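For this view, one protein chain was removed and the others were kept in their places.
Right after this comes chain A.
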Amino acid sequence: MLLIPCPYCGDRPEIEFRGGGEAHIARPSDPQTIDDQAWAEFLFYRTNPKGLMAERWNHAHGCQRWFNALRDTVSDRILESYKMGEKPIGGGRA
């Protein structure tokens, strides 16, 4: 079980959280103007990297806040977590 650093509550066990998939995929500001391919990429295309990945987490059974974390998908080490709208300090794709 992961130990996830919620930026608001500190280290908490994984069972308090819900994963939200890859981070930093902005919803298009005017979805109606983009073509089907671009919309499909927003909806479904993910990088699924081996290594560092920025991903979204929701402290669902805690403060209910969404935040981002940098996790190594090989080792499951979490390098850092940061609030929505912030950038990670090191390493990952921001």
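Odds and ends about this structure:
The definition used in the following text is that a residue touches a chain if its C-beta (ideal position, glycine included) is under 8 Å from a C-beta of that chain, and two chains touch if they have at least 3 such contacts; residues count from 1.
Just so we're on the same page, contacts and distances are computed from a predicted model.
The complex includes a chain that is not drawn, and of the options "Urea ABC transporter ATP-binding protein UrtD", "Sarcosine oxidase subunit alpha family protein", "Sporulation protein YqfD" or "Serine/threonine protein kinase" the UniProt name matching it is "Sarcosine oxidase subunit alpha family protein". The set of chain A residues touching the chain not shown comprises 1-3, 13-14, 18, 20, 27-28, 30-32, 34, 36, 39-40, 43, 56, 58, 60, 64-66, 75-78, 84-85.
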